[in-house]
Structures are given as C-alpha cells and as structure tokens.
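One structure follows; several queries about it will come next.
All protein chains but one are shown at their positions in the complex.
All chains are identified by letter, namely A, B and C, in their written order; residue positions are counted from 1 within each chain.
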Amino acid sequence: MRIPLSIGAIAGPGITLMAGRSVARGGLTMPEKLQVGIVGASGYGGVQLVRLLLDHPGVEIAFLGAHQNAGTPFGELYPQLAHRIDQVCEAIDIEQIAGRCEVVFLATPNGVAYTLAPPLLERGCRVFDLSADYRFVNLATYQTWYGGERQDTAVAREAVYGLPELYRERLRTARLVGCPGCYPTASLLAAAPLLKQGLIDPRSLIIDAKSGVSGAGRTLKTSSLFAEADSSVAAYNVARHRHIPEIEQICSELAGTEVQVQFTPHLIPMARGMLVTLYAQLRDPGLVSEDMLTIYAAFYRQSPAVQILASGVYPQTKWASGTNTCFIGLEVDPRTERVVVLSAVDNLVKGQSGQAIQAMNLNQGWEEMLGLPAVGFYP
Amino acid sequence: MRIPLSIGAIAGPGITLMAGRSVARGGLTMPEKLQVGIVGASGYGGVQLVRLLLDHPGVEIAFLGAHQNAGTPFGELYPQLAHRIDQVCEAIDIEQIAGRCEVVFLATPNGVAYTLAPPLLERGCRVFDLSADYRFVNLATYQTWYGGERQDTAVAREAVYGLPELYRERLRTARLVGCPGCYPTASLLAAAPLLKQGLIDPRSLIIDAKSGVSGAGRTLKTSSLFAEADSSVAAYNVARHRHIPEIEQICSELAGTEVQVQFTPHLIPMARGMLVTLYAQLRDPGLVSEDMLTIYAAFYRQSPAVQILASGVYPQTKWASGTNTCFIGLEVDPRTERVVVLSAVDNLVKGQSGQAIQAMNLNQGWEEMLGLPAVGFYP
Amino acid sequence: MRIPLSIGAIAGPGITLMAGRSVARGGLTMPEKLQVGIVGASGYGGVQLVRLLLDHPGVEIAFLGAHQNAGTPFGELYPQLAHRIDQVCEAIDIEQIAGRCEVVFLATPNGVAYTLAPPLLERGCRVFDLSADYRFVNLATYQTWYGGERQDTAVAREAVYGLPELYRERLRTARLVGCPGCYPTASLLAAAPLLKQGLIDPRSLIIDAKSGVSGAGRTLKTSSLFAEADSSVAAYNVARHRHIPEIEQICSELAGTEVQVQFTPHLIPMARGMLVTLYAQLRDPGLVSEDMLTIYAAFYRQSPAVQILASGVYPQTKWASGTNTCFIGLEVDPRTERVVVLSAVDNLVKGQSGQAIQAMNLNQGWEEMLGLPAVGFYP
Partner (left out) sequence: MRIPLSIGAIAGPGITLMAGRSVARGGLTMPEKLQVGIVGASGYGGVQLVRLLLDHPGVEIAFLGAHQNAGTPFGELYPQLAHRIDQVCEAIDIEQIAGRCEVVFLATPNGVAYTLAPPLLERGCRVFDLSADYRFVNLATYQTWYGGERQDTAVAREAVYGLPELYRERLRTARLVGCPGCYPTASLLAAAPLLKQGLIDPRSLIIDAKSGVSGAGRTLKTSSLFAEADSSVAAYNVARHRHIPEIEQICSELAGTEVQVQFTPHLIPMARGMLVTLYAQLRDPGLVSEDMLTIYAAFYRQSPAVQILASGVYPQTKWASGTNTCFIGLEVDPRTERVVVLSAVDNLVKGQSGQAIQAMNLNQGWEEMLGLPAVGFYP
C-alpha cells in the first residue's frame, strides 16, 4: 500500500529544471534524480536522512548501508517507514556504493569515514560525512581527541566544514564535506556575528548547552535509559567535551585570533532538540539588544535556515523540532555589559542530517532549503 | 527574512493542473489557488491547520479568524511561524469570510459552528467543521450531550461525517463536513472492519483509549498543567465521555444493528498522540491473526492514510507523530476468542486538522493525502 | 558527612519493643535490629530495597550482594546514597549471607532464586524472593513460561504468595515468600473483591495495564531508551505476557473456579508507576458504583496499603509514586452492565520492593506498613 508522495506527485520537468539538473555533471547523461547513498542508515542519523531524502524532490536513495543489519529490509528496522520504502540494508561495499551513487552520506561512528571517503572520492562520488572525521583542519587535534592513525592528510585538507551559514561559497564546489554536529552548530550560529564583528572579548565566551537525549544516539548506555534520564537534568563531560576543540577552531577562524570557550553540555529530559545559552563580555557596552538583533539579522539575511526572533522573544527548542531551522534570540544586559544569546535547533536535523542535506543542496546548485522542513509542528 | 517554500518553489502550471483546478467551480474565474479561511486559528486545532495549509500546494490562506486575538499578527501568537506568515488575526465576520474564501475550516468550540455554517453555506462556501456540531444525524442526541438549542435541522441533515476511510464517496460532493476528533477516529478505524464484516459480537466492544495532553486543547485547566500531567497516567470521564454516542452512532451504522461500546479515556504524559486498544469477542473463533490482518489490509486498500502493520508488530504513537497516518496492528487471542486491535494516530493531525484537510482534498477532487505528511520524524 | 536519620534518632528501647523483637527466634541472643541481606542490590529492585531498608526502624543491612559489582562501594553505584551507606557490594556466598543475615531479599533475575533459596532456608534464613521463581503452586506452569529445570518441588510447595492483602495470615509464619511484581499486584488488588464475592462473570475479565518504563529494569534494551519511549505509548506482548498464568492462578483460587483473563501491557512515558484498568461483566446489573465502593472498602478494611477512593474519583499513578499504597477507584456502568476498576501503584514499591518489606513486617510480627511511605510527594 504505497502512497504517491504528494510532492513526488508534482515532480516533473518543472521541478527537475528548478532543481537545476541541467547543470552539467562531467557531461555524463544523468538519471532524472540525483542518486544518493546512505552508509550507517540504521542509527538515528541514518533514519533522519532516509526520512528527509524520501521527501526530497531532487534525489533518489540508491544505497542503504547498515553494517549490522545487512539483508534486513529497512522497513523492518523502522516499521513506521515500511509503507514508504522497500529497500533492503546492504553491507558496505565501495564498488557497489560508487557504482550506484553520485552522492554519499556517511552516518557512521567516528573513525569509519576516513577509511571510506578516500576511495569514494577517487571513484567520483561527493561525500558528506556526519562524523567528526573531516571537521578538523589539523589532524593532530583530531587524533588527540578521537585517537586513531590518520594517513589521509591531503584528503582531510580538502574537506570543507559543512556549516552553510559560514562556508556557503566553499560548499558549492566541495567534493568532501565534514558536517558539524548539534553542539557546534547551535554554538557557532549563536557566536558567529559576535566574533566576526569583533563585538566581544574572545576569551569571555561561555556556552551552556542543553541537549535532548537522542543526541547520545541509539547506542545502549545506562545514562540513555528512560528511567535514568526522565525527570532529571545533569551536566556531563564538564570542561572536557570533544566538541570544544572543534568549536574553538571555527571561533578562532571567525575572530582572527585564538578563542577559548567554556563549554558545558547538559542532558535534558526530551528526545529532540538543543538549546545553547551563550554568554560573552561586550567590547562596547553602549550596544543595546535592538542594535544587536539588527546585527544578527544582517549577518544572517542570506541564510534561510536561521531565524532571528523579535526583541524580548527567546526560542523554545520545540519550535525547531523536526525542522532545519535555527531560532536565535538574545538580550544585552547593560548592568553586566554582557550579551546573552539563545539558539535553538533540532539536534537531529539542523544539528545533523538536515544540515548535511542543506550542504548537498548548495553543492548541487539547488535552493538551500529544498526538501527541508522549515516549520515544525506545535505543540 | 521569508524563505521561499521549497514546495512553493516548484508550484506552477503542472501542479495546479494536477491539483485539478480545471474542475469548474460555478464557471467563475478562479484565483490560482483555492482560497481558504480558518476560524478559531489561535488554538491548537487552528495552528495545526495553519501549519499544514502553509505547506499545502493547492491552497492559500485568505482569512485567519481568532476572536480574542483579532488585530494580532499570527506570528506574534506563534513566533515559530513568524517567518512563514504575516497575516493578522481578524474578528469573525461572515461577509468578510464568504467574500474571500471558497472553503472555510471551523476550529471553534462546540456550539459555535452551527451559528456560522448556515450563513456561510448560503453564501456558497464549503464548510469543514472540526467541532462536534455536525457529527450527529440526530440533533436530539447532540443536545443531550452538548446542550444548546439547534434550529438547523435541515443543514445538519446535509452534513457528511468527515472520516474519509468510511465516507469517501459522499465527501467528494459534500458542502458541509462534520470532522470527527481523535477518539472517534482512532476507535472507528480500529473497529470498522470488524463491524462491517460482522466478525464480532456488537455488544462486546471495549475501547481503552490513551490520549496525549494536547487533546485537552490550549484552554487553561489544572489537569493540563505540566506538573499535574507529567509522570502520571489516569482515566477520566469513565463511562460518560461525550464521544461515546458519536462512536456508537457510526459503529451501529457499520454493523447494521445497535452497537454499544465501553469507552474509557486516559490521559498520558505526552503532548501528542493517541493509542486505542480495542477488545471484542470473535464470532468465529477459528480466525487467526494473519487472517484478520488480511481482512484489515483489504478493507483499507484504498486508504492511503491507514497503514496495517505486519503480524506481531504493534504501533507506537510516536510513529504517527506529525503525520496524517493511522497505524493499526492486532492480535487474535485463540485462548479467549477475542481480537485485540491497536490503532495509533496523531491526535491533532489524523485526529483533527489533517483529517479535515484530507476531506477537503477529496472534496476538491485532489489526491487524498495532498500536502499531508505521511512520515513522522523519529525518534 | 553522614546525617543521623531522624527516625534513627528516635529509635530506642521503645521502638525495638514495639517492633516486637521480644519474639523468640530460636532462643538466640539477637542483635538490636533485624539483620537483613539483599542479593541483587545493584538493579532497580535492589536500590529500592536499600533505600527503604535504610529508613526502616527495625532492620539493619548486613549484606549487599551484587554479582557484577562485587568490591564496589554501593555509594559509587548510586552516588545519591553515598552519604547514607558505606557498605561495599559483595559476591554471592551462601555461608556469608546465612552467617550474617536472619532475613534475605532476593532481587535477582528469574531462575536464580531457586538455586539460592533452598540452601539459605536450610541455614535458618527467611527468604523473600522478588523474582517469579516462587510464585507458582505448579512448577510445570513455571517451566512452561520461564523454562529451566526445577528440582525444588518441596521448597516451592512451602512458598507463600507475598500479597499481604490476600495472604496475610500465611505470611505471618512463612519461611519462604514469592513476592508478586507490579502487574499481578495492581491487577489482583483490583479484581479480588469481585472474584471473591462472585460478583462477575469469571471469563469476562479484561485487564488493560499501563506501566512506567522502570518496569523493564536497568537492563540495556533499545525499547527502554529515552528517545524511544518518550512521547509515545504502545502495547507489547499482547495475549502472551508471562504474568498471565500468575494472575490467572490467583484469580482462580479467589473465584474457586477457573478464571481466564485478557491481559494487555502498555509502556507509558513515565519512569515510575502503574495503572490497571479492569473491565468485567456484572452478574447483578442492579449494583451501583456506591454499593461496589462499599464492598471494596469492606474487603480492604484491614489493609493499610490499599486506599479506596470516593465515588467519581479515579487514581493518578503520581499519587502512589514512592509509596507502598495502592489507590483504587471504580465505576459501574449501568448501560453496559460492566464494572470498570482502576488501580494505581508505584511499580517499584507496592509493585516490588515495598511489598516484600510489607511481607517481612508481617512475618516479623511488626506493624504492616512499618518503614513504608504512605504519602507520596506531589506534584
């Protein structure tokens, strides 16, 4: 009982034209829709990609890789999708993937992507990695925080950091994209205008982050059990979370000077969503909230995925749930001469899979938010 | 900072054609898109309609009625929608509504619709009422359970019960539709094949329903407070819920004999979703689960909004969250000669606003699920 | 920084007297307080026992057995208890346990207790088993549902079913108690008056149970993850849950005839608590709710752990949270000639550890609710 996708139903010459498929790709004759593959399809990142790409007007899923579930129909892993997808999970095979896919999303654990990306690039695929493997300019930093032996220096140097709001132009032509996760996304979108415009003391950045439990993935650990996480809030990895070096790398690049952040992640009793509360000391205490909001609105005026809220309005993570939108609100405190910025995202969409698709859209010359929900359901 | 809707971006002659706008409507020259109005836009039902209709390729919102919030921009009531809609809530004015809208959705409290529908119908509008006002064939029953003085017998007699899976044909031509709410929807979709095929004892029906708290709407009541409803489950209105007569009316029509149901609603600590657990005594103890699943699949083969699960799979309400899909699983218990049917819906979509839009789609000659999400996000 | 227990502070000759320690136990000179051991202390059942026994005026914890955590201070497993307990988890050693403890609580997985109970009984301990091992009169039934090879027929025959409200007298002298879990407890307390008084058709019993996620224990499984269980409700093991034979065994004993129940467990997004909604066909349709409430109140007048609610009041599981109280409300439906009974317990207290302590209190000749909370916190 497969239903025709409403959006599928209206796909036609019009849409493919709009979807810019006339753009030559190496002069090859192209299939009607972009053929994409997902490796690591059975985790939360993977199922988000499947869900979003099924409704994406420009693509077709050509490969579903799920190491441990090879041979299992995807609809058995996620029965709620059984009526929309009849593909079967496959083992990871570079030739198979490269033979069928023009674009590959890697939703694999840290340390896997750098074994898959090089051969895939060689075979002409474009690669969007959702893990930490290609987020670091300096592989030594990667190895300090994630371990492993990296030989792929050249490949890593080519990777573009997949945050469209900051690297839009480079993403249009990238072959390899290292997509940031939820903490860096929410933190960097909140901090970027401040650092880029030199509005704050770069050593005063404090980021207090609140994450939904799905951020820990579908892996089995006691702290992710409902009975442990429900009706409770707690911090973890205080002053030692792996996302600190990644956030500092991009912040420093934005500021043009070394930036140090105090980062504290907290687990919140909700499945989805992330809120970042950012504190920073203003260089010019004269600025008021309205000025700052204008600066933010200008900074993100080309960015459909970022919505700046009205003065006095602060984001609720629920507003972003299921969407690729980041909501930002802020308050300048004249008393303390600090700015407090609040940014909310869905940790699994704008904070993960949606962001990778947004980068792919740019990379394909398509409209940035194509196929990505901008409005969540509420309540 | 308004973003072009990806789906809007691909709307064009193709889509309007597909959307069957060539269907003559009184020979009038029609605007490109169907002009719809929403009365009662500020409640949960209303904001769902706004959200879904904003992404619907065939319609345009021409009127937003919100009694208490007249004059307030909708984006102030729901800041998460501010970047998608700049309309202002208006006071209820029949001439204004009828002048601008071809279709009107009434998301008003019980007892309001029957004062608005008659004049709107007179002025040529099609009316989809989400309240209880037009769900009863017999107005005496309505008055017993909801009170009020009804003079609109003729109009009420014309109303079609807005459950597409049971009244598809009549909905294609209806001028007035009384859309069922979440409890009747989940209950009737679970019971229909059993009653229609005479598979059960019509007096043995027990419906144990579990509802998310949003079912109580946005009205302020102590029982809807987070601190009261969280981490707790309780029954309410045992043996006296207002939806009992409505469920029995349709069940009796399906069975061709008077059906009596035992209905117990429960409040579950979740915002969205509804699960119905239905128990009934089988007439033929020989039937096994697989037979029954085949019967259900056949019964709903024309119904894109209903998904029958595989044997041994039972629905989670989360699967339906944000979608217009009803998931149904079941088990025949040979020991007790009963069937246990489980049906899950999103109480605010398939259980309310999405269902009204599904009825409108049919009524417009469009694809039944046009503009309605079929896949929820997970987790 | 250990704080004197307020209740400890008021312990003295008075209390030990009251606690009936004058009761001879083999003429031995006894320590001031009853020495108890807990085997399987690191799971949810175990930590509940530790928490409750720490505040119990009559006992002292003499042994903490935790197989996998032997050698670890209990306060490291549960830091919130570190200021109250400095004992270290030990490996299971029959001689050690019997040498130090007069009473032993077994909070081990099914299939372990029947290897530990016999040797402990031989050595003079009284044993309270929280698993399924000693709940069945007929070991064949146990083996059908739980597997394993049982040789301990004689021992099993001696075991008393640990539901104080039904087996109070036998528990006063029992050496071995098989304590029921949450589903049977909530179900049997709701059904007992109906069956004992022959008020219902014994084949019409339908039990729709709603359980908090902690009922699945601290074991790691995907369905217990926060992101899976949150904001969702679903049924599981429909018509095949292991507690069915146990519930039917006691129901049949109460009714004096074979009783068959339709039992459907559901997982609710809350950590603690259980609600049972019971449906049954009345033999005498003349009974009204008030009569039935009087019958229940009389049936439980000697039972401090059961509270019958006023007419029209239905229990919220939150009321029972953290307590050893079972709240019961009901409604007789004259239309359908059925009774709907609602019973709420804390699945980990009255549904597990608190119940075992209540049985121990009776067994020691103490006040039944000694050391057991009767009032939960709210909200």
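The rule we apply is simple: a residue touches a chain if its C-beta (ideal position, glycine included) is under 8 Å from a C-beta of that chain, and two chains touch if they have at least 3 such contacts.
Note that the structure is a prediction, hence the values are computed from the model and not measured.
A.B. asks: Can you list the shown chains that the omitted chain is in contact with?
C.D. replies: Contacts of the omitted chain with visible chains: A, B, C.
A.B. asks: Of A:112, A:275 or A:375, which residue touches the hidden chain?
C.D. replies: A:275
A.B. asks: For chain B, which residues touch the unseen chain?
C.D. replies: Touching the chain left out of view, chain B contributes residues 44, 212-214, 218, 220-222, 224-231, 269-272.
A.B. asks: Go through chain A and note every residue touching the omitted chain.
C.D. replies: Contact residues on chain A toward the absent chain are 203, 206, 208, 210, 212, 227-228, 230-236, 238-239, 260, 262, 264, 266, 268-273, 275, 277, 279, 314-319, 321, 331, 333, 335-336, 338, 340, 342, 344, 379.
A.B. asks: At which residues does chain C meet the chain that is not included here?
C.D. replies: 1, 3-7, 9-12, 14-15, 18, 44, 47-48, 51, 54-55, 57, 78-84, 214, 230-231, 271-272, 297, 300-301, 303-304, 306-310, 313, 316, 319-322, 325, 327, 348-349, 367, 369-372, 374-379
Going forward, only the chains that are shown with their structure count from here on.
A.B. asks: In whole angstrom, what separates the CA-based centres of chain A and chain B?
C.D. replies: Roughly 34 Å separates the two chain centres.
A.B. asks: What is the distance, in whole Å, between the centres of chain B and chain C, each centre taken as the mean of its C-alpha atoms?
C.D. replies: 42
A.B. asks: Can you give the whole-Å distance between the Cα centres of chain A and chain C?
C.D. replies: 47
A.B. asks: Scan chain C for residues touching two or more other chains and write them down.
C.D. replies: 212, 225, 227-228, 230-231, 269-272
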